[in-house]
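Excluded from the complex is one protein chain; the other protein chains are retained at their positions.
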Amino acid sequence: MHPEKQKHDFEPKIIAFVCTWCTYAGADLAGTSRMQYPSNVRVLKFPCTGRIDPVFILKAFQQGADGVLVSGCHPGDCHYIAGNFHARRRFATFRKLLEFVGVDLQRLQFSWVSAAEGGKWVEMVTDLTERVRGMGPMVEFKELAMEEQWSGAINTEELKEAYEAI
Amino acid sequence: MTMIDTTSYTLISEAIKTEAKRILTDGTVTAVVGYAAARRKGSVQPIVITTPEDADKLLFSKGAVNNLAVYLTKAKKEIPKTGRIGIVVKGCDLKALVGLMGESQLKRENLYLIGIPCSGVLGSIIQPDTELTEDTIAPKCLECDVHMPTGCDFIPQGAPITPELEKKYAAEIARLEALTPAERWSYWKEQFSKCIKCYACRQVCPFCFCEQCLCDRNKPQMVESTPRPAGNFAWHVIRAMHLAGRCAGCAECERVCPMDIPLNLLNRKMAKELKELYDHEAGLEINEKGPLSMFNEKDDQSFIK
Amino acid sequence: MQKFITEQNFNTLIDRLIGAGKRVVAPKLNAGTVLYEPLSGSGEMVLDQLPRRSGKEAFFPLCEDIVSYEKEGQKVKLTDIDPALFPETLLVAVRPCDTAAIPVLDAVFSWDYKDQFFLERRNKTTIIGLACTSSDDACFCTAVGISPDDRRGSDLFMTQLEGGGYLCETHSEKGEALLTAHAELFTEPNSQKAKPLAKPEVEKVDLQKVKAWLDNNFEDPAWDSIATRCVGCGACAFVCPACHCFDIVDEGTEKSGKRRKNWDACGFWKFTHHASGHNPRDGQPKRYRNRIMHKFKYYDDKFGQTLCTGCGRCIRLCPVGIDIAEIVGDISRKN
Partner (left out) sequence: MSRIGVFVCHCGENISRTVDVERVARAAEKISGVAYACDYKYMCSDPGQNLLKKAVSEHNLDGIVVAACSPRMHEKTFRKAADAAGLNPYLVEMANIREHCSWVHEDKEEATAKATEIVTMLVERVKMNRKLQPITVPVTKRALIIGGGIAGIQAALDIADCGHQVVLVERDPSIGGHMAQLSETFPTLDCSQCIMTPKMVDAANHPNITLHTYSEVENVEGYIGNFQVTIRKKARSVDMDKCTGCGVCMAKCPQKKIPNAFDKNLGMRSAIYVPFPQAVPNTPVIDRENCTWFKSGKCGVCQKVCGPGAVDFTQEDQLIVESIGAIVVATGFELYSINEKPKGSAIKGYGEFGHGKIPDVIDGMTFERLASASGPTGGKIVRPSDGKEPKQIVFVQCVGSRAREKGISYCSKICCMYTAKHTMLYHHKVHDGQAYVFFMDARTPGKGYDEFWRRSIEEEQAVYIRGAVSRLYEKGDKIVVMGSDISLGIQVEIEADMVVLATAVQPRTGAELLAQKLGISYDGYNFYSEAHAKLRPVECATAGVYLAGACQGPKDIPDTVSQASAAAAKVMTLFSKDKLEREPIVAKVREAGCVACFYCKKVCPYGAVEEKEIRDRQGNLIKVVAYVNPGVCGGCGTCQATCPSKSVELDGYTDEQIIAQIEAL
């Protein structure tokens, strides 16, 4: 019934920021329905997409995420009346900024997944995982994290080795 | 090379002096924030005067680059915020004041606005005695739509002379937009790597009025404070995001950056996007809610699956 | 020792050093801004502009790691940075206003506490100074007793000659060693005249008088009029060749992280902010006063020197046009 599991050279790290009422519950439903999806995703629960600060998305990339999924209630379904409407504007704006500074938006997915849409959750996670897998690691932020100002850089080989050994 | 005529600034300076003297004498205001000459030829620095005698120090010139609105925000505690304060404003500065009023930081009745019919000021890090030309003018002046401020309490006589010049930001944004994400990334990485976290961009920004910047906090540390490439990148992205829908376009951040990082490009890009998405534009009307503090149920969500 | 070197040979020297694995730091264009940065070839050198930041970074980096930690289970593993592993560096084409600040930094970093990080980097750095032939109206080295061909801080000092090439003059063993090691690139000095030196249009300031006034006028209304306009950024300190305040910060996560030494600036409100929330320097005038006091009084009290070399960077780059030359000039004219 299940296709033979493929082994991949690169397993992307996917972070999902989800609201507790819709998408988290949708992911629960995927579980109770025993749907299968790639294990790459790590879910962070928020009360509402309205709580999700753009800083968190940035931080996730900085901490090594290769793809980020932000998901909440469909418009009109917000448990908090309008949190997702505010979130929608905030993220519409933020993604434009990230795009402008050179983040490939293929790595950042937004979706509405309701508590009833276990299947959609699976689809979202699978799509993003496979897409990001195809794109390879998000090297930009990882490289950035390793970079130093020239003056403080330790660029003798010995020190680098000693340093990296820790 | 097109020269920009700034001869009107002499008469404007005289008018500012007279008006400042009058409002300080009759007690209309307790202080006037304006521009005064500095040591280097043609250079100008901000000044706060509280007596009619000091009014003679005031002037306006092509070197009057600062957006003085920053002095009226909560982040600048040095200026007494009691009573009504007079302030010399160019059109771009006025937009910032209007924004601050919308964000409950200032009240119109506490301000006495001396508006400047402005033909433009010098760009960043340019010798102050340089002539004002299409090459030396601040790039923001090329896109200015408020050479003649409105709604002020006093505006000196004078008509701004504004030759039609090529706009630089729009072209540069278009150039960057046409690049691949990887190319844009390397462009900004190079630029941001120069950043030394002196926070001049933040300190001069009228909208960075937070008494405790989120980037100064360490519990939790939202942004790495070290001036390394990673922390620099995060700082500039967050700065641009926080200013999205608020920035009035005075371009002070870009002017003061000692490392020549084209910060206003980020702000202009965000302004462009917010105009396209929500038809928002910084203007001279006080709006209580900015584009990111309200919503419309029919907002675009084509990017959401 | 005095020698002559042609521009071409000078470039060869630079390229050879780079080829030999040395880190050669010189003025270079980085994304539109001239900065002292490591070269990958002599062609990158930009010699006609004063770099936006001073060369102090070569031994007092903008940020440097001191120690790193990693948590494993309930244990914390610390790894020190060993200064012995810092790279050998040549700091090339440094202007006198920048080199003159180096002995000033030496003094403070080897005072009662010997800063291993600074000293190790400093010892491993050879400094080649370059005389100034042009200046602008922000330059004021002569006002604070430094000349456009000041040799202070240089191991080797170069003066541009009218007919091209440089006259090289050694001022330390490091300089002599460099010259000797590459003797074939140098020739004996000829009779060519040096290019005229820069002449900043400033009056000499009586630093003693400045200090005398500062000694007695900690509380003076003048500070308000000088620095009410200050917006509290760190631009002046960060571009200054002599400012040397730093902050130690721990950055990282629960799992791992680093202790870092970052530049700090007395203009920042956080500079003297106490954990209690109290801030003894509770406004920009007080913070700017500290900048002047430190440069022209406190440092003098301790080391008998002034902490300003008149490079003029802070004047050019201050967002609100604060002019230290004007301020010091004004003070010197006070009774």
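Residue numbering begins at 1 within each chain, and the chains themselves are lettered A, B and C in the order written.
Quick note on the criterion: contacts are C-beta pairs under 8 Å (C-beta built on N, C-alpha and C of every residue); 3 or more make two chains touch, one makes a residue touch a chain.
Since the structure is predicted, the reported quantities are computational estimates derived from the model, not experimental observations.
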{"item": "Chains on display which the left-out chain touches in the complete complex", "value": "A, B, C"}
{"item": "Touching residue (missing chain; options B:103, B:252 or B:273)", "value": "B:103"}
{"item": "Option touching the unshown chain, where A:59, A:96 or A:133 are the choices", "value": "A:59"}
{"item": "Absent-chain interface as seen on chain C, which is shown", "value": "71-74, 76, 253-255, 277"}
{"item": "Positions on chain B where the hidden chain makes contact", "value": "74, 103-105, 209-214, 217, 219-222, 242, 288-289, 292-294"}
{"item": "Touching residues (missing chain, whole complex) on chain A", "value": "2, 5, 13, 15, 20, 24-25, 27-28, 30-32, 34-37, 39, 42-48, 50-54, 56, 59-60, 63-65, 76-83, 86-87, 90, 122"}
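Just so it is clear, only the chains that are shown with their structure count from here on.
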{"item": "Furthest chain, CA centroid comparison against chain C", "value": "A"}
{"item": "Between chain A and chain B, centroid-to-centroid distance (C-alpha), Å", "value": "35"}
{"item": "Chain A and chain C, separation of their C-alpha mean positions in angstrom", "value": "43"}
{"item": "Residues of chain C touching at least two other chains", "value": "62-63"}
{"item": "Chain A, residues touching no fewer than two other chains", "value": "148-149, 152"}
{"item": "Residue ranges of chain B in contact with chain A within the complex", "value": "176-177, 181-189, 193, 214, 222-223, 227-230, 233-234, 236-238, 240-241, 244-245, 266, 269-270, 273-274, 277-278, 291-297, 299-301, 303-305"}
{"item": "Parts of chain C lying in touch with chain B, wherever the complex brings them together", "value": "30-33, 35, 52-53, 62-63, 136-138, 224, 228-235, 237-239, 249, 251, 260, 262-263, 265, 268, 270, 282-285, 315-317, 319-323, 325-326, 329"}
{"item": "Touching residues (chain side chain C, partner chain A) in the complex", "value": "23, 25, 37-38, 57-58, 60-65, 68, 70, 77, 79, 81-82, 85-87, 253"}
